[in-house]
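Following this message is one structure expressed as structure tokens.
All protein chains but one are shown in place.
On to chain A.
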Amino acid sequence: MSGPSTFQPKNPVLKWIERRLPIFGLVHSSFVAYPTPRNLNYWWTFGGILSFMLGVQIVTGVILAMHYTPHADLAFNSVEAIVRDVDYGWLLRYLHSNGASMFFIAVYIHMLRGLYYGSYKEPREILWILGVIIYLLMMATGFMGYVLPWGQMSFWGATVITNLFSAIPYFGESIVTLLWGGYSVGNPTLNRFFSLHYLLPFVIAGVVVLHVWALHVAGQNNPAGVEPKSSKDTVPFTPYATIKDGFGLACFILFYFWFVFYIPNYLGDPDNYIPANPGVTPPHIVPEWYYLPFYAILRSIPDKLAGVVAMFSAILVLAFLPWLDSAKTRSMRYRPLAKQCFWIFVGVCLGLGYLGAKPPEGVYVIAGRILTACYFAYFLIVLPILSRIEKPRAVPNSIADDVLGKKKSVVASALAVIGVAGLLALDSGSTARASDHGSTPPSMSWSFAGPFGKFDQGQLQRGYKVYKEVCAACHSMNLVHYRNLTDPGGPGLSIAQAEALAAEIQVKDGPNDAGDMFERPGRIADKFPSPFPNENAARAANGGAAPPDLSLMAKARGYERGFPQFIFDAFTQFQEKGPNYIHALLTGFEDTPPEGFKLPDGSTYNRYFPGHAMKMPNVLSDDQVTYDDGAPQNVDQYAKDVAAFLMWAAEPKLEERKRLGFQVMIFMVILAGLLYFTKRAVWADAH
């Protein structure tokens, strides 16, 4: 496992290098000849998957940083420019943002596997503690990365999390000011988060090297939890573990790409498509799903400092696990009681994750306290006591015996898979706003839904007409340019048509050489203008409420889908909350509010608007916009068309994404199949 390498290069060049820097020998002994236990199951593949995900995050992150601007005024738009204008920018961004989720899914499975099979026990304590350090670094990195797009959730997440440090007695406030570099979360905060978000992955990579080093000294644990005794117990890492990990990785990539290509915003919060606004807090601040259990623990404790301490303790307690659990038997496979407690613990974690996404009211608070107590009880009471009183079943004499007497524990695996799916399904965004009191918008049928969905060109053109003749009187779309109307996968106008449309507007430009501002006709490189010179003018003209920019409206609005509907959404690729909501809003105006509802002055009653009192009047009426393609000229049709148009404006690369996704998925299925048969062929020798 360690010690001098047996690698003897034949090639004189390799020999020359090896004599001076034994790097090939190191690689050979670590990744080729390294003996791995024969009985490893697929839960062990997640180590390799994590290395892969770290690589993906670093590569895509370095590239995104080439296009990203870490400035409070520019960050949001620079992220949108990546998605809209950079070649494959949408792919790189979605790979990175969904990659973070995949990284955490993999790390949670990796950690639970370690818990179940006792991978933290002697002689692997340092290996385990290094893992806890990696997990903490991941949490810091993930949090800071989430702040960078500078949306509403980013901004308020940063505010809430940094304010955790204000709980520290005496120095709290000064520490928070120090973290912010200002009197509130602002540009200095964003700059340092960007710098650290770029740095920390390399620190993680460094600790991963130590983690793998420690692993290679102690050797891998295995499902039987007995150390290899003879060469019959192990197989060389290459080709056996390599090909097995390769197949597992291909399956994981299929799962990952399902999200990237078909439901890229499923795991995110719609609020983060609203630019950061220091003046308005979203109704519910929720972290990304992977922090929800800890967020629930934080909120369960009715004391600021104690809550923060509890949250950090919930992670740090893991580092003491090797001493809290003193059982001699490693694998819970032979510890019936511990096994049951382990699955209860998994349930507790899922429950905490669910509660973290719920508003902290009523029964959720009580449930949160109970589960928090259970969480800590598992580590501080259950494991220490069980390890002293439980009589484990007999463990096999050797790994070879384990392989021969193998009975598949299908039930446990299935349970675990369901558990993981449940964890994943605790999507924060859709569940977090329980108290909106709005009616649920009906699901419409959209041509762009589903894996092969495409925009209806005629519909987009009609939608643009509605936008131009109705919406543009108050709203801007400052992320959409006239040139975009000619982009493939869009309304499909010719360049001449787009130029003619652009020329209809007057754009303020300058200053010229005389220092004056001047007006000029629009060009196709110009964006859809705002009818108001600035935000204050817009407010003045609209009774105090500035009409929001519509560029991202279809992605920035959502509604609660409820449990269990949002779990099915991952399978059905439901991504149409935004357009459903826009359509519902535009058709949801009612002249007379229901009895008992007090409508404030200057508002209109809308069934679907949160709070129902909407500042925007009902602007659509039948026969208002003339269609020349024979489509019905009524409010319902107008609302549908403009909602589809706004969906395209929010996600102009949707068609390209689905098309490329299909090709990639087919390819990955073929590759996974080939890897499976190769794996079988390779492992046929091992039995």
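What we mean here is this: a residue touches a chain if its C-beta (ideal position, glycine included) is under 8 Å from a C-beta of that chain, and two chains touch if they have at least 3 such contacts; residues count from 1.
Assume contacts and distances are computed from a predicted model.
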Q) Hey, which one's the missing chain according to UniProt: "Monovalent cation/H+ antiporter subunit D family protein", "Threonine dehydrogenase-like Zn-dependent dehydrogenase", "Ubiquinol-cytochrome c reductase iron-sulfur subunit" or "Lipid-transfer protein"? A) "Ubiquinol-cytochrome c reductase iron-sulfur subunit"
Q.
Just to verify: which one of A:211, A:244, A:481 or A:557 makes contact with the chain not shown?
A. A:481
Q: Pick out which of A:84, A:475 or A:612 touches the chain that's been left out of the picture.
A: A:84
Q.
From the list A:524, A:570, A:639 or A:654, pick the residue that touches the absent chain.
A. A:524
(Q) Tell me which stretches of chain A touch the chain missing from the display. (A) 59, 63, 66-67, 81, 84-89, 91-92, 246, 481, 483, 487, 523-525, 667-668, 670-671, 674-675, 677-678, 681
